[in-house]
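Complex shown without one protein chain; remaining protein chains in place.
On to chain A.
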């Protein structure tokens, strides 16, 4: 099985230095495009490869790039930003790539920057990823020293500077326009679209924000071609994907597997199945802001259309498993506390609605719930849904709530009728502060 993104990553071993990375073919794709391809040809290749954004939205990467103004009249400087602000609860895939092979990310960023003719690039990194910060700093310096970054790269006339920016903690920064505000030294509120960042992004200039895993796919697509990349996937979607599993499974972890690998295979063959004494009840397929899937969905392939058809989203591809000894109300409360806390407060439905949802769930969890509370939760899933809020945070928060109310409604009702949490009180969750 081909594992292009993680082939040079060995857990516990330091990442490859630039010299070592070059020996295994590193930066060949940069040499290739600078010599043989126009920016438009790189865009066309990536579009043809059907690479979809790995940050969660799943939009065709080449198509996203194609909205950047090109040619001599385009505004400059243009920017490329690697979104390494991995903060979706239950998600730990970009950490693997950032700590394990930073040169692969830098190589991908040079390709993306060339494709849109950006001259300044940023790695927007989560503050918590200290090892990654150290390795990326080292790798960027090595890339400058070797002439892959800076002025007139490899004599091609193409210039690219790269900076590492470490954030100071806020989930909103993962939203691309909020991330741009954070980079500009502002509150990370999302921006109105249009204008889209491709036209008016960082400091009002054309900007592309791509997820780390997306960027790491690029060298392999340039080296091996669009057809090769498409064939890596088992179903309709192209490439490999970093899938992760956390929760009460025997061997939680993160693995690079073909797009379209079934949930059951990931859960049983890679995560080792449930721990002894725990039964599977449900899972969030791609982070905290995706709808629950249950037993009947386990044979679905993990690809964008299959998971969407089942009423959820593949999101980041890192699954969170809910076992039978975890209270579904407590589980949902934990998620809603997170979203209420991380709401930027800019738009009213999100700022007011999420704390209301959290309060109701807390009441239900404490045995103080009333039957009408479920109806209040139901209408919130509509009122905070897509189209009613300024950005995708609140609609994302509603995804696990609406599906918990659908699949685990009896558990919510038991809390209300029995006036207490049927699960161990030791596990009853109280929000912090």
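Basically, a residue touches a chain if its C-beta (ideal position, glycine included) is under 8 Å from a C-beta of that chain, and two chains touch if they have at least 3 such contacts; residues count from 1.
Quick note on the criterion: contacts and distances are computed from a predicted model.
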Practice item. Among "Heme lyase CcmF/NrfE family subunit", "Carbohydrate ABC transporter membrane protein 1 (CUT1 family)", "Tryptophan synthase alpha chain" or "NADH-quinone oxidoreductase subunit NuoE", find the name that the UniProt record gives to the complex chain excluded from display. Key: "NADH-quinone oxidoreductase subunit NuoE"
Review point. Any idea which of A:8, A:52, A:103 or A:170 touches the chain not displayed?
Key: A:170
Point to revise | Contact partner of the left-out chain, one of A:176, A:323, A:358 or A:399 | key: A:323
Practice item. Consider the whole complex, including the chain that is not shown, and state which of A:103, A:126 or A:313 touches that chain. Key: A:126
Study note, to complete from the structure: Touching the hidden chain, out of A:69, A:150, A:225 or A:253, is A:253
Practice item. Kindly state which of the options A:6, A:104 or A:334 is in contact with the chain not pictured. Key: A:334
Point to revise | Interface with the unshown chain - residue positions in chain A | key: 86-92, 94-95, 126-131, 163, 166-171, 182, 184-188, 203, 244-248, 252-254, 284, 288, 318, 320-323, 326, 330-331, 334-335, 338, 341-342, 344, 426-427, 429, 432-433
